[in-house]
Each structure stands twice: as C-alpha cells, then as structure tokens.
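All protein chains but one are shown in place.
On to subunit A.
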Amino acid sequence: MLNIPLWRRLLIAAVLLFGLLFAMPNLFYERVEAHNDAVTAIEVFGDSPERAAARDGWPGWLPSSLVNLGLDLRGGAHLLAEVHLSDVYGTRIDTMWTDVRDALREERATVGTIRRQDGPDDELRVRISQPEGMSTALQAVRGLAQPIVSLTGVGANDIEVRADGDVLIVTLSEAERIATDDRTMQQSLEIIRRRVDEAGTREPTIQRQGADRILIQVPGIGSAQELKDIIGTTAQLTFNHVVGRTSNPNEAPGARNVLYPALDEPDTYYIVNKSAVVTGEDLVDAQPAFDQNGLPVVTFRFNTSGARKFGDYTAENIGNPFAIVLDEEVVSAPVIRDAIRGGSGQISGQFTIESTTQLAILLRAGALPAELTFLEERTIGPELGADSIEAGRIATMVAFAAVLVFMGLSYGLFGLFANVALVLNVALIFAVLSTIGATLTLPGIAGIVLTIGMAVDANVLVFERIREELKTAKGPARAIELGYEKALSAIIDANITTLIAAVILFLMGSGPVRGFAVTLGVGILTSIFTAIFVTRLFVVIWMERRRPKTITV
C-alpha cells in the first residue's frame, strides 16, 4: 500500500518546515548573534540607537536560537580545576577549639588540666591530665555536637568524639564531611561564577564535574592564564556602619563615607562608613538555619578578633542597621537587635530557605574556601577557531556536492529524491542542534560530514531492495512497497548499533568528543526520519502524479 494518509503528509511537511525555519538563523550567524546580544543588552542596560539597529538586523518573529560554537571553533580558554576539599576540614575543626576548651574547663574538677596536642590537620587532639575523667570529658565535648541540617534531614551530628588513652580526639563525622564537601564545592562554584561574570565574557560554562572538580570554559578570553588571574582574585566582604539610605545614585556621601548600591533592591543605595567594622577575613563560617520562630535566617561566626570588634560595635549601635558589603554592593543591611557577643550571630530578614542558602554561600564566598589545582589548561586562539570553521565549511560543501552528484549518477530520479532528503536532513540536524542548545565542535563538524555520507545509506538500502524486487516483476508500485518493507529491519538494526556507539561516546566523553557524539546521534535520528518518511513521501507523490508503468531505480 503506497497510500500515505493526509494527516501524516501534513505532519512530515510540518517537521520539515520546522527544520528549515529553525536551521535558517545559522546561515546568518553574525547577524543573528548581534541581534541576540542586542536584545539582552537592551534588557539589561536599556535602549540605544546602535543596539536597536543591531536588534532590527534580524526580525524578532523569526527563530533566533543558534548552534553554540565550541571553544575549538570560537577560541577561548578551558580550565579543569580540582578543589582541595580536605583543606576545609582543618579550618573547620580548628574553630571547634575554643568551644572544646571552654566545655572542658567547666569540668576541670574531674578532667584536670587540658592541653592541645599536635596532630593531623583534620583532627583536634586534647590531652587531659586526669585520664580517669575521660568519660566526663567525652560527654562534655559530645554535648557540643550540632545536628546537621540537610535536605535529607537525617539526624546525624557534625562531630565524632573518641578517646585514645589520655587524649581526646574530635573529628568531623562522615555526614559532616560530605556536607562540608558539598558546601565547599557550591561555594567555589559560586565564587568562580561571580568572578567570571564580573569579567563580562560571553556564555561562560562553569560546571561541577564529579566530586571535586570544576570545569571552566570561557569563549573569547585571551588565554588560560588570564582566566586563572580572574578566578584567583579574592572577594572583598566587609561589615560597615550605615550612615544613610537613598535612592539618588549621585548623592554626595560625605567625607570618609561611600555610596554602595543594594544588591537586591532596585534604586536603593546605602551610604556607609568607608572603614569596615569587620572584614570577611575574620568570618569563619556562615550557614542557613532557622530562628526560634522557625523563620529562615543565616547564622555566621567570626574568629576571636573579629568577634571582639563586632561585639563592641554592635553593643554601641543597637537599633541601627549595619551593612554587609560584598564587592561594593550591599548584600543586606539588617538592624542590630542585640549586642552580638561571642563572635556568632544571625542575619534575619524577609528570607526564604533558598535566599538564606544563597546568602550563606555569598557570605562564605568571600574568598575561595580551598586551594585550586589546575589539572588541564587549554587556550585556543580565535584565528585558529576561525580557520577551523572555514576549513570545516569548505570540506562540508565539497563532501555535500560530491555525494549529491554520486547519488544522482547512481540512482537517477530516485537519487534526486534522496538528495533533496539529504539537504533537508542537514537542515534538520542544525535545527535540532540549535533548539537543544547543543555545542558544535570541530569533531562535531566531522560528525555532520560523516552523517552526510552515512545518511544516504538508508536510502541506498531501500533503493537496492527496490531494484531486487523489480527483477521479480511485480509492477513498480508493489516493488517500491516491498522495498521499503523489507529494508526497514536492516535500516533499524544498522542505525541502532551506531546509535549505541554515539550514546556511549556521549556518556563517557567530554568537550569536543561529546560534541561529536551529539551531532552523530542527532544525525542518525534525522537520517532515519528522512529516509523512511521523507524520501518515501516524494516517491509516493511522484507515483501518484505520473502513474509510471515501469520504473528504473
């Protein structure tokens, strides 16, 4: 049966139309890119004649998503950084010392005198002079343990305390380590993202990879070293005295004062004292938590000197706001309700759980929490990328033309059908890649060229089969029908095996290899579609119009 119902014809036509429409922006790459940039710029910075002109370079009602160009095509820098997660354990355990000391001093009668011992970085070792009081000591220190607030809400404590002879050892619990690792990673990602965004580059990729790695790809940047410099800069976090609040960005702040914009409130500016009360260097931790009313807050903790400075300041300024300033922007300006002694406090406000988590990250994001080692660095110059695109473009065109001629010579009219389907196939590939926001890399271009070669395979299978069926002389219509029917199983088997390879490449590969896997996979799917549905539709329409008595394939 060569009948294809009307709805199916319309559906095929609709898919092809989608393909052509969504592939088209890629033909006008620069113009569409300028348009997209201008649209974003207008949203952020407002209108200007140049931006409006760039925006109008491409009609707004047409699709404007483009295939992203990979680093190897656009040029830029790629870094793979490893975060030294265990660095943080030491700092974390170190801050326990004050609390542990105070707790044990209260039990001096049974425990005796205490002395901190040297040990591995992630352990706090305390020797007590009266070993028989160890059980009391253990109990006292265990009392300091805090339940871990995590999304899973499993009731684990943050520290483990054990005794080794007359030495009491405090370590972070496994659950706390996992939670700390996760915080460290989030914090590192956040800092790196802020640093890179600040540099104002286009479409940076900053991704967590595995347990302790971060992948950073920034197109258009001069070199990996430049990128490392940006990431390496530490954030400036300060706690400042608030002098006033205004909506006028040009207001004169007065001597020894500065005007900073508020991060979350539009058109709000704070006039703050230039010299900070406490700086981020004195902050040791910040965590999302809940206050006694169950409202989300952020708790924070200073080191000893920070605690003293902050305590004195807050005691003198009850009822006044102080500003938490991050990189010359006021993150928040809470009102001081009480003198904050002891170096820890909480920031309350109209917070949600998300915003407290975010704020805690930002507060901790003052400096990178742990050292980074760069495992992989790649710099690709923009000229090399442009050369690669040019070479790829020429090679694709030539491959395309050669395959078209070859198919035409081999299969005549049917070859032409296959050729039209092949053109549509390439359009579909670009349409899908643009729509899913895939990244085109140099091996990806090779993937497309390979697809051009292989896409005709399904057609060849069908045409060869039709030739065979014609020999047994059942009439052209029946031969075509049988050809499609019998070739289907081979087409599907053959393509699924290639698809398996593409999927494995995608799962295991990274960067350019992954780009290749995506184009190969998409190419396989679109070429099955064009071979089984599109070419067949052409053949059927031709048969209906001409009703040939004999055909040659």
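We take it that contacts are C-beta pairs under 8 Å (C-beta built on N, C-alpha and C of every residue); 3 or more make two chains touch, one makes a residue touch a chain; residues count from 1.
In the analysis below, contacts and distances are computed from a predicted model.
Missing chain, UniProt name from the options "ABC transporter related protein", "Protein-export membrane protein SecF", "Oxidoreductase" or "ABC-2 type transport system ATP-binding protein": "Protein-export membrane protein SecF".
The chain omitted from view is touched by exactly one of A:Arg308, A:Arg378 or A:Arg478, namely A:Arg378. Set against the missing chain, the residues A:Gly90, A:Pro261 or A:Gly412 yield one that touches it, A:Gly412. Among A:Ala34, A:Ala399 or A:Ala477, the one in contact with the hidden chain is A:Ala399.
Listed residues A:Val161, A:Val243 or A:Leu520: the one in touch with the omitted chain is A:Leu520. In the complete assembly, the contact with the undisplayed chain comes from A:Ala446, out of A:Ile148, A:Ala446 or A:Ala479.
Taking the complete complex into account, residues 1, 4, 8, 72, 80, 82, 223-225, 228, 373-381, 383-384, 387-388, 390-392, 394-395, 398-399, 402-403, 406-407, 409-412, 442-443, 445-446, 449-450, 452-454, 456-457, 460-461, 464, 467-468, 484-486, 488-490, 492-502, 504-505, 508-509, 512-513, 516-517, 520, 532-533, 536-537, 552 of subunit A touch the chain not shown.
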